[in-house]
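Step one of this worksheet: look at the structure below.
A single protein chain has been removed from this complex, and every other one stays in its place.
Right, chain A next:
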Amino acid sequence: MATADWNPLGEVYYRKCELYTMEWSGLVDLAKHTVAASSYGGPIALMKDDSKTARVTTTIKPVISVYNAAGKLLSQMRWNSGTVVTMGWSATEELLCVQEDGVVLVYDMFLTFKKTFSMGQEAKDVKILDAKIFASFQGTGIAVMTTSFRIFLISNVDSPRIVRLAEVPGLNEAPNCWTIVVSDRQARALVAKGGELYLVDQGGQFQQQQAELSENAGDITELAVSFNNKYLALCTKNGALWIGSADLQKKYCEFNTSSPMKPQQLVWCGNGAVVALWDKLILVVGPDKDWIKYNMDCSVHLLQEEDGLRIIGNDTHEFLQKVPAVTEQIFKIGSMEPGAMLYEASKEFQKRNQKADEYIRMIKDKLEVAVNQCIQAAGQEVEPGKQRTLLRAASFGKCFLTDYRPELFVNMCQMLRVLNQVRHHSVGIPLTYTQLEHLSMPVLIDRLVLRKLFGLSVRICQYLKIPDAEGRSRILAHWACFKVQQKHEDEEKLARAISQKLLDVPGVSFSEIASQALEHGRKQLAVKLLDYEPRASEQVPLLLKMGQDQTALTKAIDSGDTDLVYTVLLHLRDKMASAGDFFMMIRTMPIACSLYIQYCRQQNLKLVEDLYYQEDNSLEEGNCKVIRSYTLEHLEERAKLLEDAMNCFHRCKNEFAAKQTEEQVRLLRHQRRLEDDTGNSYADLSLQQTLRKLIGDGNHGHVEKLRKEFKVPDKRFWMLKISALAEVGDWSELEKLSKTKKPPVTLEVFVDACMKQYNRTEAVRYVSRVQPEQRVKCLVKVGQFREAAEAAIENKSEEDFDYVLSRLGLADRQVAETVRGMRGQLMARR
């Protein structure tokens, strides 16, 4: 019968079931060890305690061993630091060892050292008496009591910030006991001084508290706060056990244990009962003074959990809990709850008994409740067999329901499957369903990863269909990070193994793994792994860190990300001894080169010139020199630089550029001489502009000289001269010019030049002499539309006439009308 091992405690029942037969059985005697176990089915740390065994004090340092909850040894080490006062576990399953001098050392469960911090100068100076590790609202906290009876506290081991609590008035000897109470997001200490209780807080306030105790109870010797920080239990010297609320406002009972001895442990079982331990005797006391007694075979260690109590012994690991309400409803003898009936019905159905039908009929309208009860009860069972029968009952009941939503059932099946996996003794996490709900699945997966159970956690993720990014990819990345730390494995093999597993997994950061490898001094491996990193922005900085400059540069260039290339380039430039070496390195990479040149161009043009010089790019070097010459204000300097440029052009066989540069130098010199002669400035003018100015000034001698020297083509020179003369209004000279024999330009140019100066009268003079084929156009230019139209008609050219028509927009209306009317004449002529 399921209820055979239930023990009544007032209205409710308690049951104790075995979780594991310990693997350490026969090897470990708990009586000789200090024990620290982590809640939520966490690992157990043991430290051989000399004070418990040794008759002779030795200087040999103790050994610390970590086991999983099934007693399987995970790791072991000889302690080589100071005296450990208290050991405990953080919420993230780190082992916290608080030393006598207030130094806290943090290890992972494989006893790999992680970090250390101190509990303050005072703790260091005067040593500490005792320390408590507690769950704070921010994580895990540590409180220490110094030999001067002051309490220092941190709320979060991940970011230790030390706070001093208020002092208990008149405390001049070590208090009998003290504990930490967390409420309203603050941790306070409850200190027992004789028969009095003081609550001290972080704001420097203390408060005396009074527990309603019978008169001859004596001093308080032990305090225990429940898991939810709402209830408090305390023991007195004369064996009274008081249970009440944590603020001592409410008293539930006072129970006389009649034991003059202080219990070894006083803890809470869930939030419903207090458990006291004297060597091999366990006493469970309920709030209504009911009690249960268990006799154990050997000394044990008690650990309070959210919904019960773990009893760790030399041979077994048991779990004591209040029988959950739903379990009670189904299994209590004579229960008429729908769940119980359904359970019976299912059992009868298995036996092919028609009673099954009767039972179902009885609960027909409460069938849904029955199914839910069976599902929930399955969650409360540890044994897979029992889970199965309950689930089978639920499934049986479901058949009679038409629109039952299956999520509840499916979820429970999935959760139980996961729970059974992690409860397996090789994993050793004896979580209950209630605990898992509180802990949440992602945290459980994290804990499996912490235990390096990568395969199992990946399978769980896949089974629960957790997205790869949060599940599988993350785990594989952790796996790879762990893998690279294994020094005995061959790098080549390792790189291959990791890449094979991870290459098709989206969202794995190879650079993270590589940096992990680098941290463990495995540079070659890191380089190999980094090659798989697709994100250049992650890859390149790490490559630089590893000194893989060339690869970093290539990767940066391949990525096309200019910023990344600059990161590498500037890093290299600062690193390299000489600019020459640096340039030698990048010269084979055109993109890097040109980007660097771009950068230099914005800094300093001279630098660019030097780069081109080193690169043997004489053409660009010359161009740079040409550009730079314009920044020099002294003629001779400018000429000198241009001559340098000319040599560059010669070197790259660009004779044209060389010649032009040479001519420019000559032009500069001419301009300076002209300036000296005439007092006019010709600086920075082109040859054309210089000539124009000279023509305007009437300096025809110099014009001829320059024209010959620089071989200005006839046609251009004429056009220049015509427009220059028109500009200064030297009409007579212009006319003289037009009468030169065989001019290289047509008279139209003269017309244009005059019109550009808005001098129609002058323009008209030339129109009459214009060649017949250009006459029409020129007449239009001077605005003689009618004459133009007549000329077009004379030429019998429809094209010309259309041209005149298209330009009529500029003519006045009357003329335009007349011209339009002349179209007929054109037709007549043809």
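Keep in mind that, in the parts below, a contact is a pair of C-beta atoms (placed from the backbone, for glycine too) under 8 Å apart; a residue touches a chain by one contact, two chains touch by 3 or more; residues count from 1.
Definition applied: contacts and distances are computed from a predicted model.
*Asks:* Match the chain absent from this complex view to the correct UniProt protein name in "Cell cycle checkpoint protein RAD1", "Vacuolar protein sorting-associated protein 33A isoform X1", "E2 ubiquitin-conjugating enzyme" or "Proteasome subunit alpha type".
*Replies:* Matching the unshown chain against "Cell cycle checkpoint protein RAD1", "Vacuolar protein sorting-associated protein 33A isoform X1", "E2 ubiquitin-conjugating enzyme" or "Proteasome subunit alpha type" yields "Vacuolar protein sorting-associated protein 33A isoform X1".
*Asks:* Of the listed residues A:186, A:395 or A:559, which contacts the missing chain in the full complex?
*Replies:* Counting the whole complex, the residue in contact with the absent chain is A:559.
*Asks:* Considering the whole complex, which of A:19, A:97, A:360 or A:626 touches the chain not shown?
*Replies:* That would be A:626, which touches the missing chain.
*Asks:* Pick from A:688, A:795 or A:825: which residue touches the chain that isn't shown?
*Replies:* Once the missing chain is taken into account, the touching residue is A:688.
*Asks:* Given the contact definition stated above, which residue among A:310, A:638 or A:775 touches the chain not shown here?
*Replies:* A:638
*Asks:* Check the options A:169, A:203, A:406 or A:507 and report the residue that touches the missing chain.
*Replies:* Touching the chain that is not displayed is residue A:507.
*Asks:* Can you tell me which of A:3, A:567 or A:738 touches the chain that was removed from the display?
*Replies:* Checking each option in A:3, A:567 or A:738, the one touching the absent chain turns out to be A:567.
*Asks:* If you put the missing chain back, which residues of chain A would it touch?
*Replies:* That gives, for chain A, the contact residues 506-508, 534-536, 558-563, 566-567, 570, 590-591, 593-595, 597-599, 602, 619, 623, 626-627, 630-635, 638, 656-657, 660-661, 664, 667, 675, 681, 683-689, 710, 712-713, 715-716, 719-720, 723, 806-807, 809.
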